[in-house]
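Reading through the structure tokens given below for one structure.
The complex appears here minus one protein chain, its other protein chains still in place.
Take a look at subunit A:
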Amino acid sequence: MADTGVLETLLQRVEKVDDGVDSLDVATSLGVDHQVIVGAVKSLQALGDVISAELRSSKHWELTEEGTEIAEQGSHESRVFSCIPLEGLAQSELMKLPFGKIGFSKAMSNKWIRVDKAHEGGPRIFRTVESIEDQVREKLFLVQKGNSTQLEEKEKNELKKRKLLSEVTVKSYWITKGNSFSTTITKQETELTPEMIASGNWKEKKFKPYNFEAMGVAPDCGHLHPLMKVRTQFRQIFLEMGFTEMPTNNFIESSFWNFDSLFQPQQHPARDQHDTFFLSDPAHAHQFPQDYLERVKKVHSEGGYGSQGYKYDWKIEEAQKNILRTHTTAVSARMLYKLAQQKFTPVKYFSIDRVFRNETLDATHLAEFHQIEGVVADYGLTLGDLMGVLHQFFTKLGITKLRFKPAYNPYTEPSMEVFSYHEGLKKWVEVGNSGVFRPEMLLPMGLPEGVSVIAWGLSLERPTMIKYGINNIRELVGHKVNLQMVYDSPICRNPPTHF
């Protein structure tokens, strides 16, 4: 609510005149900012029909920043003229001055100066007239003093083109008496106070209506990152489904656990320098369960457990190489190995954490991203069970239409790509990968023969980008993200509701 004093002064002004007053004139004569009067008008309007105010707009000319500078110091061309001594000035010297370039070309076209290109020591500038008249500056003076009407439209437009003048639209109110005009005002309450409640006098008070057009004041608060909000939701879904979280707090992994234990052959392209980050320090890992390592070596190079194996020369040196893990399945392998060392009990595991790929970066690929992974180990699990679990998992995300495509993955057989029908795009899109871990991976660990392990994985970034409408992954992850995006990102709710 505007200051009562200003309100009453304004009402008195309106009372004195027959027709009405302009808010700009009131502001000028009271020596207050125009916005104060505008505020008063709004407050009075809110009281009912005390006044009526009609919005008007008028245009007037103002000097730009550059225009103001010229009004003070003279036009660029006059400053060029005045800095040239009788013996002339080297063009290169002139160009170093802040006004040199523009001033030079204007002064040339005004024929105030000339260039001697053949001058010894490079082109030199000389005056061609003795004195000049800085018309630009004078015109700007006129505008500055509020006498812009003395200039012709053409002249004003010329100065506008040079970005020295700008035309500003000013909005003001034409204020006249309303039907219930009065110079005294009943003060409206804005807030319900404890005193009012205690005394009960709120019953007699008038309360000012809310202005629902106002932007409101955003509360000062912190924000969670959208990717982490989505991660929280996925964690929640897994926990609701009875999955236990795996310890994934080790970015560094040996090739043995990342690849060999998963029956991924040593010549596999994923183990290439182009796909995986290798470490130079510490370059190698040395502690492996020795008997298990021997079984892994054997199943790769000779086969066993009903497998032909890959029949190649398996090398410990390759398995020892330390890398940044390329998938969280390395942790799943460690967990399954650990499980195999005890009396078997069924497990459901999940993890959501970072993995690293030495890939070429683009709008959808970064060198690091988050992988979501689910694993179930039990006797007698079927491919139908895997599909059923995936159906339950994706239903919790609000995705109910699924279909499965045969695929290839070195450590799962069968392997299935998971597609969901995207209602917006009207087509099937890939949403994840899944499969049944190969016996060549599970049996060397020591898991019982009848135990099947089903698993699936997807990236966290992709569903997050879809959910928050982000097309470039660099706008989501990393230090270059716009924090406004983080501030503005809404809550993540699964399944999404359409209220």
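In the analysis below, a residue touches a chain if its C-beta (ideal position, glycine included) is under 8 Å from a C-beta of that chain, and two chains touch if they have at least 3 such contacts; residues count from 1.
One rule holds in what follows: contacts and distances are computed from a predicted model.
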Which protein name, taken from UniProt, belongs to the chain you can't see among "Phenylalanine--tRNA ligase beta subunit", "Mic1 domain-containing protein", "Aspartate aminotransferase" or "General transcription and DNA repair factor IIH subunit TFB5"?
"Phenylalanine--tRNA ligase beta subunit"
Which of A:K163, A:H223 or A:H365 touches the missing chain? It is A:H223
For the chain not shown, which residue from A:S57, A:N179, A:N249 or A:Q342 touches it across the whole complex?
A:N249
Looking at the whole complex, which of A:S92, A:N201 or A:T382 touches the chain that is not displayed?
A:T382
Full-complex contact with the absent chain, from A:D18, A:E65 or A:D281
A:D281
Give me the subunit A residues in contact with the hidden chain, please.
220-225, 227-228, 232, 235, 238-239, 241-249, 251-252, 267, 269, 273, 277-283, 303, 305-312, 324, 346-348, 354, 356, 358, 360, 366-368, 376, 378, 380-385, 387-389, 391-392, 403-408, 410, 413-416, 436, 438-440, 452, 477-484, 486-487
